[in-house]
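Only one protein chain is missing; all other protein chains are in place.
This part shows chain A:
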Amino acid sequence: MQSTPLIMTTTLFLIFTILIYPVLTTLSPTPKTTTWAVLQAKTAIKLAFFVSLLPLFLFLNEGTEAVITNFSWMNTIIFDVNMSFKFDFYSVIFTPIALYVSWSILEFASWYMHSDPYMNRFFKYLLVFLIAMIVLVTANNMFQIFIGWEGVGIMSFLLIGWWYGRADANTAALQAVLYNRVGDIGLIFAMAWMATTLNSWEMQQIFVSAQSLDLTPPLLGLVLAATGKSAQFGLHPWLPSAMEGPTPVSALLHSSTMVVAGIFLLVRAGPLMENNPFILTTCLCLGALTTLFTATCALTQNDIKKIVAFSTSSQLGLMMVTIGLNQPQLAFLHICTHAFFKAMLFLCSGSIIHSLNDEQDIRKMGGMHHLTPFTSSCLTLGSLALTGTPFMAGFFSKDAIIEALNTSHLNAWALALTLLATSFTAIYSLRVVFFVSMGHPRFNSFSPINENNTAVVNPIKRLAWGSIIAGLLITSNIVLPKTPVMTMHPSLKLAALIVTILGLLIALELASLTNKQFKPTPKLLTHNFSNMLGFYPPIMHRLPSQLNLFLGQFIATQMVDQAWLDKVGPKAVYATNLPLITTTSNAQQGMVKTFLALFFLTFLIALLLLAA
């Protein structure tokens, strides 16, 4: 059918137009009314979501994929960069999900940010972010990916630093950009390698021409890029710090869309990686380390947003493990399901934080189940989905991942770490639920608790539906290109559930222990490693920056520029010339008699010499 590709391409551009239009209207000098955020920005995203369903259905029905190359952007003699969009399995499925989640989050933000004088600007930033994200997802060449990649990075800078009067917010924003920039070096490296070796940045050309080459270096670059963007171990501290931003930002950028960009890049690069065991092992180990490490950090956090952030990081680690298992489609599936329940968890925590007068410490919450029944139910629901409770969204992807992991013959160490992290998921999820919604209230008496607002309930409700059925919907409608192993030993099949339940039981036991004091004075151990985030930020944020700042101040500025270069350059010229000048000028002091006497003497000597 001829019209199908036409519909696909048209809807793609319709989505872009719908999203860009409200941004463009803000360029007009007349200030926008306060309703702009809801009426224009949110509506645009909602509309874009419905429009994006059309290609999704076309894809599900007919399996249509499309690549549009429409504008020769720049070309050197033999190297072309085009504007090229790709509407394939990944982007067709991810775009509606991103738009759906953003729609809910923007609606929630209209409640959460209602007292902010710059709410319109906030919505504009979110819109621009979303556009950058869709550019990234639909890009068919490395340059466009880079545009989207940096675009989401810089919007995350702006949004984390939204409350720019606070030093913490600014530091966190800078930190996010710097960690991402480290990853960008990897992306730039890979792009430079592709340009010089493959002479193209177009995806399909890369896939074709790279088949017989050793791709380890550029793939390492891409893994580094993903490490930065998706907060894998080594470049992970920015993600929990990014929780300085408003909660809708955390929900949109730092859980469901932007942070998965790194994994998404690797998913895109899947065809390059599948025959490279070294890179796969690297991803596997990196992911396993990340998922366990961040799950460990999540265990002892007290800030509700930080716990959710670390759990995001842990899930990103799991996705990386999946990439390492050479199952990019499964990783992508987890990206999709994760978006729903993680965004919802953030919205729930945002609602609770708002209700408790901006209190984020879970120790000062409690008993919310009676006061905000809807939010806390959804918090529980999200936690269940996160732990992979059967038939919730998380189950379909997480269980499949763990099954794939159990049936593979790869690095057992990485597998063990991942399983351990899976059980930790149950522990910290229970901890959040236990502290927030169970027990007795531990907050001040006059908290403005009120969740009865459609702008709170509806978005969370929509995401809750997503968390319940998205996994089923997606898995029953798509055919994964790689056939999963269907038959396995029951212990392998049930491993994910068993470790999760074990974790849950341990956590319950620990929780009940806290209520029973066995010893009159309990000997409390401080969980230094976990609390201090593995001592990683104190070391890595001090040592390298101190060295670099030392280099900047004492070596580059003082020693080289102000001392040596000056001393051997201008000052040396000055110093060598000065004696000459002073001697010559000192000689000229207008002492006529002496000069004449000297002149006479020389003249005499010359005469005598000539005469002789």
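Observations on the structure shown:
Simple rule for what comes next: a residue touches a chain if its C-beta (ideal position, glycine included) is under 8 Å from a C-beta of that chain, and two chains touch if they have at least 3 such contacts; residues count from 1.
We take it that contacts and distances are computed from a predicted model.
A single chain of the complex does not appear, and UniProt lists its protein name as "NADH-ubiquinone oxidoreductase chain 4", one of "DNA repair protein RAD51 homolog 3", "Autophagy-related protein 101", "Glutathione S-transferase" or "NADH-ubiquinone oxidoreductase chain 4".
Only one of A:150, A:274 or A:361 touches the chain withheld from this view, namely A:150.
Which of A:178, A:473 or A:540 touches the hidden chain is settled by the complete complex: it is A:178. Although one chain is not drawn, the whole complex shows that of A:416, A:488, A:549 or A:578 it is A:549 that touches it. The omitted chain makes contact with just one of the residues A:4, A:25, A:43 or A:170: A:170. Summary of contacts with the chain left out: across A:17, A:211, A:528 or A:557, the touching residue is A:557. Touching residues on chain A toward the chain that is not drawn are 73-77, 79, 143, 146-147, 149-151, 154, 157-158, 161, 164-165, 167, 170, 173-174, 177-178, 181-182, 184-185, 188-189, 191-193, 195-196, 217, 548-549, 551-553, 555-557, 560-561, 565-566, 569-570, 573.
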